[in-house]
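Okay, handing you the structure first.
One protein chain is absent from this view; the other protein chains keep their places.
What follows is chain A.
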């Protein structure tokens, strides 16, 4: 309990484990995932640690499993994932696992090697088949011309010599290599060869890589032995395979038939091999996931054991670990279980240790708070036990977002999407959808859900649903007595002036904005005034809350010094300037108005500008009032303002000067006390000097400069941060305007179509366009921008008031990520 307010209290423990029981104990601890071990041998090389041999065996097993997985993916064998969580096997079971994997790997490698040779043979035969087919085709072309043969000399045979036969080589080469091949043939044989080529239409499979390659059959004709040798060499060099090709047509035909027969036989064998391989893989696929988890667990355990110290007798292992104080019982329970399992009689010992080392920060989160905690942690992990802003972020974050994203329609769509993710949570987690963008959305599903809900709320206040308004309570505005149909129909929009009571009832609208503003010209002017003031008020309240949270920190850490010299002046400064500004805003809202019941001095013409008044207050000057108006909003305003200003100015040196001096005098007093002590116990000199080293160095100039920076940051920050909250107004305005533009430029065209079939089809299409624009621009893009602005308001404007964020996160040994299948690194 209480972990969401501030991080868990942690304790450093020393753990003595008997060497037989240590494995099981660590295994049990890993299952709970609440213990962070410290590396006690940081200077020892990775390969000189005690259990490096076991780690290496795990590496080897993992490699074998990865090999199996790769092969399964190649054959697209589905890997069974039951989601069960097998326990880390006992060390003695490792041997069995190793043997199983080894056997599987060898079997698979053998099958693969066989398949490869078979495929290679098949490829060769297929190529030969194609060569025969295509050469047959070439020669047939020639034979159709009587009395000539392609292998015959073109020149008329010389007397007495007979015709010279040309030799030829037939073969297959890949398509990419053909140009180079031809060029080289030409160069080396000086143009004395004749090449015919034809492409094999279907792509062939490369037996090694399994890729599809395009190949070309070529026939090279040449004369003489020497050329033949050269051609052969070039064929080798270009990785072209040559095939024997008989001279006569009949032999070719016979050979072709033989090849086809062998190819059929080969294919049968090949199919059997593939089926066998598939069976082996399918059998292994059932266990692959559990094997992976088991091996990774063993590895994680040995990694942890490597961090332990060995005591001199080699009988027990000593570990140091951080444990959440509240979970001490569970951990002892786990240790007991581990000892029982290993069957040793030696009980593990858990000692709490006193330490000055800063403990890690551990926030226990549930699925709802996790998203918000991540938002905060991304800025910086909280210092140990300081106030955790995540809790407050759960409401302020969606609220500030919604102020900027105020449209009930858009909010509703967001709510639907987030609601779907939340309702189908379990199924979605199980389906393991990956992808960075999806993970971001899914991880922040509860943030989205709240953002949607709050947007609907602010949207109804702004009375803005897809840039249109609902008319639920009617309107408080009426036709004036002197309004006629004629003079109204000339103008498309009206200027609403609340002064005339025959047009305006004079009561506030029951909830949100009156829908009539949607058609008025001065809608923007009206909303701006409202939204601007509300942003400042929200901002000041938010920041004040931040400053108040710093008290909680100071109270927790017993820091009265900071309370007196930081919190109080900070509070006065903020309230004196911007708190007063907010009060003036309320004052104006209450006392000033438009209508006959307000006197001239409190009427619309005399209403003072709060901003100008505020600037005048700081500059200590006053404006001349207009005739008939009061110079001041209330009696004694000038005095109040001057007093507030003087208070605020005094606060600055109070924040700046006393704290460093007090710190210095405290430090000096401590030093004196210590030296005094040292003179008394001179024999214990060694121990005191040890204590000295752990004491932080005190450098007065550094402390002072730090304090100066803090003060300047706060004083300037108060001004700039307040102004920064105006982004609430600006973004809300931009969002409303943009959605109005999308409505007017797109949807309005659709609605003004003629009311026949064409018009309805047009409307259908235009609605689609409008819907796409709404989702992509107004919800996704605008939503993202509003999200980022909200994030900034929290990180900078809110958290800078109290949050240090200098801690480091608790990183316990846990098997969770192993089970969910994520990589460790």
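The rule is simple: a contact is a pair of C-beta atoms (placed from the backbone, for glycine too) under 8 Å apart; a residue touches a chain by one contact, two chains touch by 3 or more; residues count from 1.
Please note the rule applied: contacts and distances are computed from a predicted model.
K.L.:
Can you work out the missing subunit's protein name as recorded in UniProt? Choose among "V-type proton ATPase subunit", "Tubulin delta chain", "thiamine diphosphokinase" or "Beta-hexosaminidase subunit alpha".
P.N.:
Spelling it out: the chain absent from the display is recorded in UniProt as "V-type proton ATPase subunit".
K.L.:
Among the options A:188, A:541 or A:749, which residue touches the chain absent from this view?
P.N.:
With A:188, A:541 or A:749 as choices, the missing chain is touched by A:188.
K.L.:
With respect to the chain omitted from the figure, which of A:52, A:391 or A:611 is a touching residue?
P.N.:
A:52
K.L.:
Using the document's definition of touch, tell me which of A:233, A:315 or A:424 contacts the absent chain.
P.N.:
A:233
K.L.:
Spell out the interface residues on chain A facing the chain that's missing from view.
P.N.:
Where chain A meets the chain not shown: residues 45-48, 52, 55-56, 59-60, 62-63, 66-67, 177, 180, 183-184, 187-188, 230, 233-234, 236-239.
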